[in-house]
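The structure's right below; bear with me while I get my questions together.
Missing here is one protein chain; the remaining ones are kept as they sit in the complex.
The block that comes next holds chain A.
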Amino acid sequence: MVVEKKNSARVEAGQRRVLDDATRQRRLSRQLEALEKDNFQDDPLSSLPAPGPTARLPAFSETEEPEKKKRKTRGDHFKLRFRKNFTALLEEENLADKPEPNYLSALAPPSSLPPRHFCCVCGFPSNYTCTTCGGRYCCVKCLITHRETRCLKWTL
């Protein structure tokens, strides 16, 4: 996060920074990745005292990237070094070299409809874009909330 801020946010004539496209894109991918998570809280078992010698750590399906760790989500736990996750399996399939149709080619292409915009605070249709982060808002009230909460300090 620290690196991100240093490199990609330049200070405008005023005091507000402007996030560049790459940062906006990274932020979006992080939001979308979060929507794939199985849990956000800690495993109840991991908050117990250390297990005795016979206790084995149970299998766990989520793999947390270090990037997520840095953020303040609490959903972080033991990893399994030996288990192949989805990404590893997908790589192993080597689909770029395999005939279509396959898992990759079956993905629905981008929509040809114009994008629709919604206020990132209240969810209603929005007409305005935050100059700092590119987030959308619908009114001054929502813009203020947005700047105070997520604009440059996205935590969720």
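To be clear about the criterion, contacts are C-beta pairs under 8 Å (C-beta built on N, C-alpha and C of every residue); 3 or more make two chains touch, one makes a residue touch a chain; residues count from 1.
Rule of thumb we're sticking to: contacts and distances are computed from a predicted model.
Novice: When you check the chain that is not on display against UniProt, which of "Multifunctional methyltransferase subunit TRM112-like protein", "Actin-related protein 6", "Adenylyltransferase and sulfurtransferase uba4" or "Origin recognition complex subunit 4" does it turn out to be?
Specialist: Per the UniProt record, the undisplayed chain of the complex is "Actin-related protein 6".
Novice: When the complex is taken as a whole, what residues of chain A touch the one chain not shown?
Specialist: 28, 31-32, 34-41, 43-45, 47-48, 58-61, 83-86, 89-90, 92-93, 100-103, 106-113, 115-116, 118, 121-125, 149-150, 156
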